[in-house]
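Of the protein chains in this complex, all but one are displayed in their positions.
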Amino acid sequence: MISALKIEDLAIQRGERVLFRNFSLEIAAGEAVALIGANGAGKTSLLRAVAGFLRPIAGSLTFIGADGPLPADDARRAVCHMVGHQDGLKPGRRAREELIFQARWTGGDEPAALAAAARLGITRLLDLEVRVLSAGQRRRLALARIIASPRALWLLDEPLAPLDAASRALVGTLMTEHLDGGGMILAAVHDPLPIAVRTVEIVG
Amino acid sequence: MISALKIEDLAIQRGERVLFRNFSLEIAAGEAVALIGANGAGKTSLLRAVAGFLRPIAGSLTFIGADGPLPADDARRAVCHMVGHQDGLKPGRRAREELIFQARWTGGDEPAALAAAARLGITRLLDLEVRVLSAGQRRRLALARIIASPRALWLLDEPLAPLDAASRALVGTLMTEHLDGGGMILAAVHDPLPIAVRTVEIVG
Amino acid sequence: MTVLMVLIRRELSLAWARGGGALLAVGFFVAAAVMLPLSLGPAPARLAAVSAGVTWVVLSLASLLSLDRMFERDFDDGALDLLALGPLPLEVVAAVKCLAQWTVSGAPLSIAAPVVAVALGARPEAAPMIFVAAALGGLAFAFLGGTGAALALASRRGGVLIAVIVLPLLTPPVIFGGAAISNFADRLPWITAVSLLAAYALACVALTPFAMAGACRNAQS
Amino acid sequence: MTVLMVLIRRELSLAWARGGGALLAVGFFVAAAVMLPLSLGPAPARLAAVSAGVTWVVLSLASLLSLDRMFERDFDDGALDLLALGPLPLEVVAAVKCLAQWTVSGAPLSIAAPVVAVALGARPEAAPMIFVAAALGGLAFAFLGGTGAALALASRRGGVLIAVIVLPLLTPPVIFGGAAISNFADRLPWITAVSLLAAYALACVALTPFAMAGACRNAQS
Partner (left out) sequence: MFSALANPARFMAFSRWAAPILALVAAGLIGAGLWLGLNAPPDYQQGDTVKIMFIHVPAAWVAMMAFACLGGASFISLVFRHALADAAARAVAPLGAAFTGVALVTGSLWGRPMWGAWWVWGDARLVSVLVLFLLFLGYLALRASIDDEAKGARAAEILALVGLVNLPIIHYSVQWWNTLHQGESVMRAGGSALAPVYLTPLLLAGAGYSAAFGALWLARIRSEVWRRRATSLALRAALA
C-alpha cells in the first residue's frame, strides 16, 4: 500500500517530440485527479510513464509508502491498476476466463472476481465470448477486473466513454469507495468524472 | 444519393436474445438522429443492420432514392459511411496510406483525402504510423475518411468519445455542413451531440 | 486509378507486411533447403535422388505460412466492415486478397523452387516443370488457405479448424504436382498430371471466393 | 493455485487457440510426411535413405508455424501491458509463453516425428534419437522464434524481420540435430552432437527470455 505518488518536473518525449516538460503533481491517499488536455497533449503518455512503460527524459516519479519512497518497479507491480484505451481482453475468450485470470494475476481470486462482476452487473454476460459484448459491457468487464483485486493506484484512460448513464453513476460510486479506502485515482478524461476531483491540465 | 432511410418494425436478434422488436424510424435528407439507450440495448446492432451486416429477424429497411425504393445492397455500397467502435485502421501502416486508401475505396480521391486531413487538423500526423497516434488523433483520422468522400448516410458509433472539446466543436461543424448538403446522420451516442438532432431511444 | 487497382495495391502491401511476404516464404524455403543437406550430412547422391520431391513438399508448406491470418486482422480491427461497404463485392475482395498472397509469396517461391531443387541436385531438365507446378500449386494453396482462414474467423479455435479444413483439400494438388514433376523428370507422360493440377487450381480460383465471402459475411453478422 | 500456475494455464490455452496447437502442427507435419512419398513416387529405397533427415527439417519448419504471433496479439490488444503490471517479471512471462508454445506444438511434434520417420522408412533404431532431437530442438525453436517475434513487435514489417532474424539463429540447432540423428543411425559417435544440441537449447531457454522481455519493453515504450 502506498500513501502518495509524487511526480516532479517530469518531461516526456515520444519519437522526436518532447510532449511536455516540468510537469509536477502529487496525489495523496484518498485523492482523485482528473487529467485533461487536448488530443495528443500526452495524457496517455503520462499514465504510461507512471505505470513504468515509458522512461521519462527528465524528472522523477516516486511512489511513497508508509516508510518513505519505495523502489519504483516493485511498487508498480504491487499497487498499479491500469485501464487503457486498449483493454487487454481477448476477443476469442469467454468473459469469465478473462476476468478470473486478470483478477488472479493482480492478486485477487475467483470469488472476488465474481463479486466484482455482480457489482458491475455483468454476471449474466460472463459466459459470452468477449467479442460479442457491446462496447459498454466490455468496458464494464475491464473495470470489474480492477474492483476484483484491491490495488491502491488506479490509472484510468477515459474510463467512462462507452458507458451509459447508469453505469457511469455506478462507477462513480465505486470510485468513491476506492478513495474512501485510501486509494488514489489518476484518470485522463475529456468529460467530467462523476465524483469530486482535482483537475490538472497538461499543456505541451 | 438517397432522399430517406425508412426503418419499419425492425426486430434484431443476437445469439439467442431478441434485442428489440417493432423499431421504426424514418430519416429524411438533411436530418440527424441520435440513438440512445443503455449498454447492450442494441445501438451498435441497429447501425450494423442498417449497414447490412446483420439480417433483421423481422421488419424492413428501405433506402429511398429520387425515384422510390432502391435495392438495399447497391444503395449501401453507394451511400453508407460507417465509423464503428473499431475504426478499421491498421496499426502498422502510415496514416496517409490508410486515409488515401479508404477515401478512394469509398469513391473519393487523394486531393480530397488530403483536404479532409487538413480540415481535421491531422496533416502533420499523416506520416506517422497509425499505432503511435493518440486515441483522439486516430479518431480524427477515421472521421477524415468520411469527409474525404461524399456519401449521404453517416452511421456513427460514439464518434466523439475520444475527442477533445475543440475537435468536438469541429466535428459539429462538419456534421452541420453534411446535413446542409442533404446528408443524413444516424449516430449512437451516450453524450449529446454538438448539433441539433432528433433523439431516439432503443428499449429492449 | 480504378478502385480495383487501389484495392490490389493495398492488399499487396498488406500481404507483404503481414506474412513478411516474399522474403519470409522464400527465406523459409531456402532455409529449409539449406538445412536439408546439413541434417543429412553431405552425401550428394542420396540427396539428389529426392531433391525434386522434397523441394515440392517444403514449398507447399512454405506457402501455407501466414495464410491463416489472411482475414483475421481485417476482421478484428473492423477493416473488413469498411471493405464490405465499398463498391466491389466481398467475393472480389477475397479473390484479390488471395491473389495478393500468391503474388508476394507463391510467385517468388515458384521462381526459387527450381533453383533450389537444382542446387540440391535435381536434374536441371526437371526445372521447368518444378516452376509450373509451383506456380499452379501455389495458386491452389493460396485460395484454399484463404478459405480455411475465412471459415475459421468466427470461431474461438481458428487454427485447429484451418488444419482440419485445409489440409485434406491440399492433398490433391500436392499429389498431382509431385506426379507431374517426377514424371517429367523421368520422361514419362506428364500431361495428365499437369492438367489435373491446373484444373484443380482453376477450380479453386473460380469457386473459393464465394465460400470466402460467405464465411466473412457470416462472421461479421 | 499460485500466480505462476494461473499464467501457465492461460498461456497454454492461448497457445492452443492461436496456432491450432498440437492439431495444426502435427497435422501439417503428417501431411508433409504423407505428401513426400506421394510426390516422390513409390521408391522406398530412395526415400528411406533420407527419411530421418527430411523428417527433421520438416519438423523444424512445422514448429515455426504461428510462432510469429506469440507476442503480437498481446501487444496489439494491450494484454502485454497488463501482464507487465503483474507480480512476475516479463522475463518469466516470456519464458512461460515459449514453454506453452512448445507444449502445444513442439512436444506433440516430437512424439509424431519418430513415428513418421519410421513410416517413411527410417531404421527403427534411429527413432529414440529423432525423439530426443525433436524435443530439444523444438525447445530451441520455440525460444528463438519467440525472440524474433518480440524483436519484430515495434516494426512495421513484422514477418520479414522474423525470418531474417530467426532463421540464422535456427541453423545451428538444425545442424546439431541432423548430425545427432544421422550419426546415431549410422552407429557413429553421436554424444557430441546431442550435447551441443542440448547446450544450445538450454542456452536459449536460459538467455532468450531476457532478450524477449527487453524487446517487449522496448516495443511498449
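Letters are used for the chains, namely A, B, C and D, taken in the order the chains are written, and counting of residues starts over at 1 for each.
In this text, contacts are C-beta pairs under 8 Å (C-beta built on N, C-alpha and C of every residue); 3 or more make two chains touch, one makes a residue touch a chain.
Model, not experiment: these values are computed from the prediction.
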| Of D:Val3, D:Ala48, D:Ile165 or D:Val205, the residue in touch with the unshown chain | D:Ile165
| field | Touch list for subunit D against the chain that is not drawn | value | 147, 151-152, 154-157, 160-161, 164-165, 167-169, 171-172, 175, 179, 192-193, 196, 200, 203, 207-208, 211, 214-215, 218-219, 221
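Note that only the chains that are shown with their structure count from here on.
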| said: Going by average Cα coordinates, which chain is farthest removed from subunit C? | reply: A
| query | If you average the Cα atoms of subunit B and of subunit D to get two centres, how far apart are those centres in Å? | reply | 45
| Numbers and ranges of subunit B residues touching at least 2 other chains | 85, 91-93
| said: Can you pull out the residues of subunit C that are in contact with at least two other chains? | reply: 17, 76, 156, 158
| Contact footprint of subunit D on subunit A as seen in their complex | 48, 51-55, 76-78, 80-82, 84-93, 97, 101-102, 104-107
| query | Of all residues in subunit C, which touch subunit D in the complex? | reply | 16-21, 23-24, 27-28, 31-32, 34-36, 38-41, 46-47, 49-50, 53-54, 56-58, 60-62, 64-66, 68-69, 156-164, 167, 170-171, 174-175, 177-179, 181-182
| Complex contacts: residues of subunit A adjacent to subunit B | 14-15, 37-40, 44, 85, 128, 132-137, 140, 157-158, 161-167, 190-191
